[in-house]
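My questions all concern the structure below.
A single protein chain has been omitted; all remaining protein chains appear in their positions.
Let's look at chain A:
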Amino acid sequence: MTISFEELNNLQLDVLKEIGNIGAGNAVTSLAKMLDKRVDMAVPKARILGFDKVTQILGGEEMLVVGILLNVTGDITGSIMFTMDINAARQLVNILFGNKDSSSLEFDELELSALKEIGNILTASYLSALAGLTNLKILPSVPELAIDMAGAILSVPAIEFGKVGDSVLYIETEFSEGITKVFGDFLLIPDVDSYEVLLKALGVIG
């Protein structure tokens, strides 16, 4: 049996949302430690969206975005992606490096590795919430980063989701430091065979 996210009902979706919530909460705590600043977070929104809608939310297929991708192994396999708008990435880097007031959309080596680390911390926190709730062993790989058109970045998770359906599970988070608001999105991408393991462990299916 193959289950796709499209077939989930509202209750099942709520379970996934709650994980998104806890995961993003963990992520923000980690981020606050890294930045050594107070970071607030809005309640994340979890949605099942068609491919076309995801790129629209990110501002269109040609919008420049940062994508950070990690492979996942253990009891479930797949990948997890964290994306953010290029301007949000710049703001995060500025916060991280203190007094920098740059608006450049180019990042140097150090800034790129900082972004990777932010993506790493955020996704690892999300995954540890998921692992804690499901009692599954979930191990992330080192992160890889790409900066390109939203459509191109999202083609990677979309293709993986495309094997079972035409939608993605998408968790939108919004966090802020002072008056700086940063939006970011998580996309959890289980391999075809991991859907059932994941949903079973969550008690969503019997």
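By our rule, a contact is a pair of C-beta atoms (placed from the backbone, for glycine too) under 8 Å apart; a residue touches a chain by one contact, two chains touch by 3 or more; residues count from 1.
In the analysis below, contacts and distances are computed from a predicted model.
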Inquiry  = There's a gap in the complex where one chain should be. From "Formate C-acetyltransferase", "Rieske family ferredoxin", "Chromate transporter" or "Probable chemoreceptor glutamine deamidase CheD", what does UniProt name that chain?
reply    = "Probable chemoreceptor glutamine deamidase CheD"
Candidates A:92, A:154, A:169 or A:187 - the one touching the absent chain = A:154
Inquiry  = Among A:75, A:117 or A:144, exactly one should touch the missing chain; which is it?
reply    = A:144
Remark   = Cross-chain touch to the chain not pictured, restricted to A:55, A:91, A:173 or A:194, is A:55
Task = Just the residue numbers, please: which parts of chain A touch the chain that's not shown?
result = 2, 4, 51-52, 55, 60-62, 64, 67, 69, 71, 79, 141, 144-146, 148-156, 158-160, 162-166, 192
